[in-house]
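A single protein chain has been removed from this complex, and every other one stays in its place.
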Amino acid sequence: MSDPIHPRGAKPRHLTPGRIGLYAFLVFAAAFFLLPFYVMVVTSFKTMPEIQQGNIFSLPSKLTLAPWVTAWAKACTGVNCEGIRVGVLNSFKIMIPSTFLSILLGAINGYALSFWRPRGGNLIFAVLLMGAFIPYQVYLYPLVRMLSMVSLYNTLPGIIVVHVIFGMPVMTLLFRNYYAAVPVDLFKAARIDGGGFWTIFTRVMLPMSGPILVVAAILQVTGIWNDFLFGLIFAGRDHLPMTVELNNIVNTTTGTKAYNVNMAATILTAMVPLIVYFVSGRWFVRGIAAGAVKG
Amino acid sequence: MDSSVSVRDLRISYGALDVIRDLQLDIAPGEFLVLLGPSGCGKSTLLNAIAGLIDVSDGEVWINERNVTWDEPKDRGIGMVFQSYALYPQMTVEKNLSFGLRVAKHSREDIDKRVARAAEILQIEPLLKRRPSNLSGGQRQRVAIGRALVRDADVFLFDEPLSNLDAKLRVDLRVEIKRLHQRLRSTMVYVTHDQIEALTLADRIAVMQGGAIQQLDDPLTIYNRPCNLFVAGFIGSPAMNFFRGRLEEGADGVRFRGQGIETPLAGYDGDTALLPGREVIFGMRPEHLLFDQDAVGRPGQVEAVVELEEPMGADSLVWLTLGEARLSVRCGSGRRYRPGDRVPLAFDISRASIFDAETERRL
Partner (left out) sequence: MKPLRLRRLSAQAALIPTWVIVIFAYLGTILWTIRISFTSSGILPKYDFVGFEQYERLFRSARWIISVQNLAIFGVMFIVGCLVLGFLMAVFLDQRIKGEGIFRTIFLYPYAMSFIVTGLVWAWILNPTLGIQHAMHNWGWTSFSFDWLARGDRAIYMVGFAGIWQSAGLVMAILLAGLRGIDEDIWKAARVDGIPTWRVYISIVIPMMSGMFVTAIVLLAIAVVKVYDIVVAMTGGGPGISTEVPAKFVIDYLFNRQNIALATAAASVMFVAVLVVLGPWLYRQYFRKERRAA
C-alpha cells in the first residue's frame, strides 16, 4: 500500500475547534444560568456590613445563619414581623386542595369530552382554550364581585376556587389530549362490558392515567406555588401565599434593606418548585411538552 | 479479485456487545446483493457501515478498489434509499432531488440534466412540483430512489425500502427496482427481512444471523441447499418440515429413522458422507414432498393422515400427521382433502436436506 496511513477500524477523533466552541458555549451558558442562584446563596450567608463593603460574587468571609433565622421567623411584612413561615403554611394550605381539585376536574372534563361527546362539548372546549390564553385581568373584577356575593372573597376556599377555575383549561386540555391517544376500542369494550360513565372513569381510565396525573401534579404544584396575582387579590390578609409575603418582605419600606434576609427568604420561596423540579427530572420536561398543549 | 464493494474483517461493537464480528464480504461490480435476515441480525448495521453512517470498530470498507473506511458518506460514491423514505418534507420533489447537488455546487445545467434523467427513469416527471406530503407511499419511495439516482453513484444501498408499503405496491416497486438494476447495471446492496424480495431480486443472497453471514449464495442454492438449520428454517414459506432422528445402516444403504418415520436416503445430494449412528435432523420442504398419486410406487412410501387443509387458490397446503410428526405438504388444488383422510406420501430424497443435530450444519 503506497498510502502511508492505512485506514482501518474506527476513524480517529480529533477535538475540532468547532467541538471546543460548542463546549465553551455550553459552559458559558451554564454559568449564566447558575450565576443568580449562586449570588442568592452567597448573599444569604453574609452579614449586612460585608454586603455593603464587599462584592456580590465573593464568598462570605464568615458564614452567618442569622439572615435565614430572620427570614423564617422575624422578617417584617409591613406591620407584622413573623417572617415568611406564615406564608409557607398558607401556600401549602392553598396548593394542596387546589392541586387535587383542579386535577380531578380536569380529568373528568378530559374524559367526558374525549369519549362521551356531550352536548355543548365543543363550546366548553372553545371557551377553555380561550381561557388558557386570555390575560386574567379581564376576569378579575367581576370575579371579585361574584365571590363577595357568596362570601368567598378573601377566604381560603375563595382562593382555592380561583385556582381551580383558572387551572381548569390547561388541566382539561392535558387530559383530553392524553385520553385522545387511548384507543376508542378500549372504551367501546368497556361499554360492551356494561360500564357506565363513572365505572369506566374510575376502573378503566384513571388506573391508566398514571403518567399524566404525575405531569398534571407537577404543573399544578409549581404553578400554584409560584402564583402571585391570585394570592394578592383573592387570598385575603390571613392567607397570603409565600410569593406575596416574600414581595412584601423585600419591598417593605421600614428600616434599611436587609439584602441577606431578602435572599434567604427568596431561596425559601423558590425551594418547593425547585425540589419538585430536581426530583421529577424528565417528568418536568414532559409536563412542559404536555403543557404546550399541542392539538 | 475485482470487487465493487469489499468488507474486510469488519467488527462493530456497542460497548461490550459485538453487533457484527469478523465479517468478510465481496460484492462484484454490477451485482445485486441482498442482505437477508430476521430483525436484529446486523444486516442494517452492515449496510450503514458500508454507507459510512456508523463508525466501524475494526476492519475496512473498500468501494471501487478504494479504502473508504474513514471517508464521509458523500465521498464514497454511494446513493442510499431508506425505509422511511427520509424525504425532506418542506421541499418539492424537484428540490429533494437536487438539494445535494446544489449544496455540492454543481452547475445549473448539470443539475437539470440529472434531475430530468432520474425523473424520466422513475416516471415521476408529473410529480416534480409537488411536496412529499402530497405523494402516495409508492411515489415517495420513487422520489427517494431518484435522490440516490441523481448522485450518479456507483453503488446503491437500499435499507428495507419496501417495508412501509402495502402488499400490492410492494410487488410493483419490486419489479421496478429489478428493472432499474437491469437498466443501470450498478452494484446494489439491498437489505430486507422479506425472503420473497430477496429471492426475486438477488443475484446473490447473504443470509445473516447473530452478526454473521450464515450463507452467501445465489437464491436457488440458498433455497435448495441451505448450509445450516437456520438458513433452512428461515427461507421458505411455509417453513421446511424437520424430523429428528438418527442415521442407520440398512439393506439398501443408509436410512433415516425418527419420529415414527423411516426412509432410505439413496440419492441424497450431500456435502459429506452420511455416517450411520449420527443424530441428525431431516428436512423436507412442503413442496418437495411427494403426495397422493405422486407418491404411489415410490420407495419408502408411507401413509399419512390429513389433519386440515388450507386452500390458497393456485395450490393448497395440507397439514398431515405421520407417526409422531406433524408436517405440511404443498399440492395442486385439484382435489380436496378431509380431516381423517389417509393419503400416500413419499420423500424426494434428492431434494432433502440433512443436518447434523449437534453442529446444525448440512451433511
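Some notes on this structure:
Letters are used for the chains, namely A and B, taken in the order the chains are written, and counting of residues starts over at 1 for each.
In this section, a contact is a pair of C-beta atoms (placed from the backbone, for glycine too) under 8 Å apart; a residue touches a chain by one contact, two chains touch by 3 or more.
Just so we're clear, the structure is a prediction, and the values are computed from it rather than from any experiment.
Between the chain not shown and the residues A:H6, A:K62 or A:R119, the one that touches is A:R119. When the full complex is taken into account, the listed residue touching the unshown chain is A:V127, out of A:L63, A:I96 or A:V127.
Where subunit B meets the omitted chain, the residues involved are 48, 51-53, 72-75, 78-80, 82-91, 99-100, 103-104, 144, 147-148, 151, 159.
Mapped onto subunit A, contacts with the missing chain fall at residues 22-23, 25-26, 29-30, 32-37, 39-40, 43, 51-52, 54-58, 105, 108-109, 112, 116, 118-120, 122-143, 145-146, 164-165, 168, 172, 194, 196-198, 222, 225-229, 233, 243, 246-247, 250-251, 259, 262-263, 266, 269-270, 273-274, 276-278, 281, 284-285, 288-289, 292-295.
One rule holds in what follows: only the chains that are shown with their structure count from here on.
Rounded to a whole number, the gap between the C-alpha centres of subunit A and subunit B is 55 angstrom. Residues 3, 6-11 of subunit A are the ones that touch subunit B when the two sit in their complex. The touching residues of subunit B, counted against subunit A in their complex, run 55-60, 67-71.
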